[in-house]
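Omission of a single protein chain aside, the complex is shown with its protein chains in their original locations.
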Amino acid sequence: MFSFCSDPETLGTVRWFACYLTTGKHMSLYWSVLTVLSLLAITAPAALAFGFFGAMSARSHVLPLRWLGKAYIAVVRGVPDIAFFLFFVIALDQAFEWTRHQILCPDWTDPIRQGNDFIVCDAAKLPLSSAAQWVHEVYGFFLAVLTFAIVFGAFAANVLFGAMRAVPRGQLETAEAYGMTRRQTFWRVLVPQMWLYALPGLSNLWMILIKATPLLFLLGVEDIVYWAREMGASANRRFTDYPHGDWRIWYFLALLVFYLSFTRVSEIVLERINRRLLHGQATVGGGSR
Amino acid sequence: MSCWQTVQDYGLRSIGIGERLLPKTDFTLCQHFTLIGSGLIWNIYFGVLALIIGFFIASAVAVGKNAQNRAIRKASEWFIFVFRGSPLFIQFFFAYFLFLKLKQLGYATFLTSAQAGALIVLILNTAAYSGEIFYGALRAVPRGDVEAADAYGFSGWPRFRRIMWPTMLRLGWPAYTNEAIFLFHATTLVFFSGFPTWKQQGDALYYASYFADKTFNPFVPYPILAFYFIILTLTIVWIFGRINKRLNRHLPEERRKKLRIRPNLIR
Partner (left out) sequence: MKKLILTTAALALAAGMATAADTVRMGTEGAYPPWNFINDDGKVDGFERELGDELCKRAELTCEWVTNDWDSIIPNLVSGNYDTIIAGMSITDERDEVIDFTQAYTPPDPSSYLANAADVDVTGGVIAAQSATIQAAFIAEQGWTLVEFPTPEETVAAVRNGEADAVLADQAYLAPFAEEDGLFILEREEMIGGGVGLGVRESDGELKAKFDAAIQSMKDDGSLNALITKWEVASTW
């Protein structure tokens, strides 16, 4: 990075750290912060969408659809997220490739499962094996987002389901009395009002989502905890120009500060949104609290 | 080997009773179910103890955050902020590090074992989350209830114990149920990050990953783990539902219903 970094052993403390903290490896750490932030930014709306459809189908009048929605909420909420992360990515990847295989290679006669191997035709591979490295990385990132969205979508569905039921019945009855169809009542009355009831639950979910990111490395995304572990580990002079002892405590301290400030900022922002939503509402929270 | 034999050999393996060596070849479904179920003993141990002890600390923290005294209020707020604001993963790491240092100085040497050390982290963690839930519930206790208590001559501890605390529990219970579910899920992190496993006596996730590592097939052990946890979650929901009914038994029927449809605050 800096011109004086060519021979780290001769440097004083300040310059040594200036060089140490700007190695390619540390750049990967800083990049991973961006990775985590963008993953959160994409996952949150995706999980909300999953949650919305989950909640919608859980209160559907079509019986199988209702079962499906309720089963989705109950099963995913009942299982520790870590158990999902440990096998879900491979399962999703295989499911996609299997589907593409059925569509793209109808003439293929070999079995897809040969012993332990999972083999699809070349055209069905995701990403294609000729694809550049960044395509593979983007695909891995996409799978991680999808896994997070599925898992946290179930929690969001639970919150939204509760929120939809919390909208006072009188509101819906009035809408019906005005001759609105079920669909109209849902979109024009229920959905706009439910956010108020859903916000506390969704805020909590956002906090949990932030704190689940240390598990990202299970999904094959090199996140901040992965790099902090990797760089905090004692480094021998045979393998690096910057040998040091076991520094994991310092790296984890930095992570702690990062997470605490991130959750604090989120808390403040969410509190503001909540206050705005409550403004003018005749509920307990709008009054003396 | 019959399945019953496997259960006898490995049913209590996670607490050191039965066969010493884990199965190494020709894994059967029965072995999967038995060993992962055996590991579940530790998840239940961590979850139940942390929940019970954490409950009392949480009540204290909630009252502390609501206190007039600035020092007590600030201390409670910081406690909640630090434990709610950081990933459990990182808390385990720091706790293990700290307990090791204590051990080297010759104090509390038992804390480096997961059974004691990780339990303390889980207790403090759930106390912070539940404390926040109870604090919210405490603020929502109807003013009228408190004023009525004053009128009847209640004050200080009896007023809190007899009037405010039960109402707080009643209001916070749905959210607290969710916290209990999360806590049991969080127990899988104990051996996964931070604390070491002694003599291959681990929790359900430890044995699930043992099988995944030996068979190279993640599609069998992890769904079994998921299956156990769904049952565990259903049990928790059932028990907490019973308690909820008891907490609400004095209310007229239609108000009870109303309570159940409160939006669930999770964590």
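Per-chain residue numbering starts at 1, and chain names A and B are given in the order in which the chains are listed.
To be clear about the criterion, contacts are C-beta pairs under 8 Å (C-beta built on N, C-alpha and C of every residue); 3 or more make two chains touch, one makes a residue touch a chain.
Just so you know, these numbers come straight off a predicted model, no measurement behind them.
Screening B:L100, B:A148 or B:L234 for touch with the missing chain picks out B:L100. Across B:N66, B:Q115, B:T167 or B:N217, the residue that sits in touch with the chain not pictured is B:N217. Subunit A residues in contact with the hidden partner, per the touch definition given at the top, are 23-25, 27-28, 86, 90, 93-94, 97, 110, 114-122, 125, 129-130, 133, 136, 217-218, 220, 222, 229-230, 233-234, 236-242, 245-246, 248. What subunit B contributes to its contact with the hidden chain is residues 20-22, 24-25, 100, 103-104, 112, 192-193, 196-200, 202, 206, 209-210, 212-214, 216-218.
Note that in this section only the chains that are shown with their structure count from here on.
Here the CA centre of subunit A is 23 Å from the CA centre of subunit B. Within the complex formed with subunit A, the subunit B residues making contact are 81-82, 84-90, 93-94, 97, 139-140, 143, 181-182, 184-186, 188-189, 192, 205, 208-209, 212, 216-219, 222-223, 225-226, 229-230, 232-234, 261-267.
Partner subunit B is touched in their complex by these residues of subunit A: 74-75, 77-84, 86-87, 90-91, 116, 155, 158-159, 162-163, 165-166, 197-198, 200-201, 204-205, 207-208, 211-215, 225, 248-249, 252, 255-256, 259-260, 263-264, 284, 288-289.
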